[in-house]
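Shown here: the complex without one of its protein chains, the others still in place.
Going in written order, the chains are labelled A, B and C, and every chain counts its residues from 1.
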């Protein structure tokens, strides 16, 4: 994810591999163990349901997030534009990919500048947290935010991915403190985000103390970045090392509950292996405020705004139907004991 | 299930799809987790066993129900007649399909009028509960009952199905109160029935307070009406939305226990994915008074009265054998700790 | 199993079906859930191990039982003779099949008379317990015992099988009391035995009060007599009824533990789905004194005494190796916490 300026085509590589190779985690999101309490008598009219919410200063019309993905190349610019137009039309949230290229190569910043297409959406800037140990400070953070008129800054954490890359940025000590500094200095909210391995209880405590506003769990169960790296590595031994981590990480459902248990006041965004509207609904019911997907939006945006809109409408329809069939008028209602773990107890 | 008069061939559609397509729920009835306590020494003679019971004013000779299915077309009339003749000969209970067509198109009422073929059976009228929010009141209920000389009125609940239909009847708010009115005004017992997604604890409480006499759980595990709708929908996005609900609902075994736990005084009818006499016996052992099946009877009735009788006799033989091998002389005896959940405790 | 004199070739039928058709229960014996505590340091010499025991007045050299199977036809006579010779040479226990034919047709008694080939073995007579409700009393019991110079009388219980047979003997009421009479009147021990569906706690209590000395659990997991009947039945509906019981009964491991829990003083014999010496060893470890097999011995005896001996030696070798690798010098030692249920607690 972090764009090494020496490797300008890394993003292109990643996108190609994500489209063509099997990069699925060996784990599942864990959401398949959860089921909704069906209501035969919902005592509700379908048209009453209101999925909108006020989030980080913006109104989000339905709790869908287009997860941080791309930027830095001409192709990425097109994808970002299509996504932004669809997000604007439907009132959903969106993030751009890591803006390191845009920061270090100002001539490429235009590939991220989508605010003009989406003046009203909740929009997230994105940089790799570990860059704070490699010279970045509040200045670069502000530049990322300003580049796109973001409502919040995502600092993504990808320690395992860096460890698997030749010459990866693997100095992660003291990072919690540097994140704390950014939280203090930036006037906008900071979101900590994994890239597919979730957060453990100890991570969450560190981040809460550091002052982040939200956590995007990006748990295991979907795209596995060790698998992506495996496909990129040319040294066979290094590729085997990467392959050994296919089953690594904290499944998304578990990661959401970790945050809810450890830091109930943090805003939770869910991503990692969400396959459809049912999965997003489960995440909301588990306590998340938005459910993010990457791959499906990448595929749709490669086609057209219409295809992307169709996907958003499909997810939204499913969400509304879940709300209806569980008798939930709005988001807080769906979060009120509407789901349970099979073989477990209610929630 | 609810017959939209603008779509006179909806019932025909449903029956064709039920026969030709895979409309199975992604869930199972949950009955497969239950096993009977075998008795090597039943201390009983097989011929002593008595499966008859007095139910809602009628005598039912063996606890089998032909679930509500059809009416409204010429083909439906034939099916209803065959079923009624077989029910009369064997003394089992039966329901007709939603009578909306019969009520709104009196010239089609004849397709439901099977009392003449089955003067003695326990017979259920049927209308969609949600119609009470669309203009129906005690008058239409009475007309449904009178049309067939019913012993009770089934109000079926199908919120999820309506939500998946284009222009479905999705105003379900205030419905509990309207059901309560009908319960008060109708001199016959009212039965609340799902169509394949079961009842949750909260639904059961609402229905008990509304004054229903019985609940037909119609749980998940058999026919999935979201799958039926999926096959009927022509808009691909709407079809994908329907497909997302294949695993929805409360499995039949769970739904039966929900009723027994929450409202032990309500009469329970079991349906939803019952495959044979063993499954019906399990439902009885779990506390139901009748076990209903739809699909297998539809198939048999499309052939002949004889085939239908053969099916009823087969189920009855299996029931008797279960009663014998568990040392149960009659229905109350089978309900006395004769079953247990594997990996769980006795019942 | 019970030989209806009107159907002289029923036994021949049973044996053919057992050899040629799939008559396996849909359940497993449950023994696969148990594992032995391996001992790296058994503190024992292999040659010290002593598997012999004194049982019902005889010495059994290794805890293997050839389960009750046959008699009544010329072919059965040969099989019984081969089995008896092999049992005598190896000092194991044996039962003959139901002796009803021998009692009601004295000219066929010779097919059971194997004591001459096996003067020293522990030998069990066999009749169907339900015959006590159809005219049999202490006289017929004595005749069965005397016919073969038996050391004990097995009364087999097969209620479910009778229920599935056209014109089966299905009057099982009052049977416990009649068994009690036989226990009082017969000078030899009485053994109650199922035929493949095991015993529930209530059965065991009745039998203990009736005064039986031992229970052969004959649990579910091996030969399913409902499947055997299914193959014999010519009426397709009756065959479907039989087929519905393929998953019926109490698995052998569970049945053994039922007896141990409810009536710890009763002698337990294990049978039902034991596949090899490991399974027999598990039954011993669970508290049985003998492990019986039917099918494998039938197959071996159809070939020769040598093949039968080879089978017995194979089982005995496996038993000795289990005793060695668990550090168990003799049968009581193997019964002292040498096994545990996976996912469960020690024993």
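We take it that a contact is a pair of C-beta atoms (placed from the backbone, for glycine too) under 8 Å apart; a residue touches a chain by one contact, two chains touch by 3 or more.
From a predicted model like this one, the values you see are computed outputs, not experimental measurements.
A.B. asks: Among the chains present, which touch the one that was left out?
C.D. replies: A, C
A.B. asks: With respect to the chain omitted from the figure, which of A:16, A:58, A:142 or A:238 is a touching residue?
C.D. replies: That would be A:238, which touches the missing chain.
A.B. asks: Among A:109, A:164 or A:228, exactly one should touch the missing chain; which is it?
C.D. replies: A:164
A.B. asks: Of the residues A:117, A:197 or A:297, I need the one that contacts the missing chain.
C.D. replies: That would be A:197, which touches the missing chain.
A.B. asks: Looking at the full complex, which residue from C:44, C:186 or C:333 touches the chain that isn't shown here?
C.D. replies: Spelled out, the listed residue whose C-beta touches the missing chain is C:44.
A.B. asks: Residues on chain C that touch the omitted chain in the whole complex?
C.D. replies: Given the touch definition above, chain C has residues 35-48, 276-278, 310, 313-314, 317-318, 320-321, 324-325, 327 touching the missing chain.
A.B. asks: Since one chain isn't shown, list which residues of chain A touch it in the complete complex.
C.D. replies: On the side of chain A, residues 157, 159-160, 163-164, 170-176, 192, 194, 197-200, 202-203, 206-207, 220, 237-238, 240-241, 244-245, 247-250 touch the unshown chain.
Quick note on the criterion: only the chains that are shown with their structure count from here on.
A.B. asks: For this assembly, give the contact graph shape among line, ring, star, complete and other.
C.D. replies: line
A.B. asks: If I average the Cα coordinates per chain and compare with the overall Cα mean, which chain comes out closest?
C.D. replies: The most central chain, going by mean C-alpha position, is B.
A.B. asks: Would you mind pulling out the distance in Å between where the CA atoms of chain B average out and where those of chain C do?
C.D. replies: 45
A.B. asks: For chain A and chain C, what's the span in angstrom between their mean Cα positions?
C.D. replies: 63
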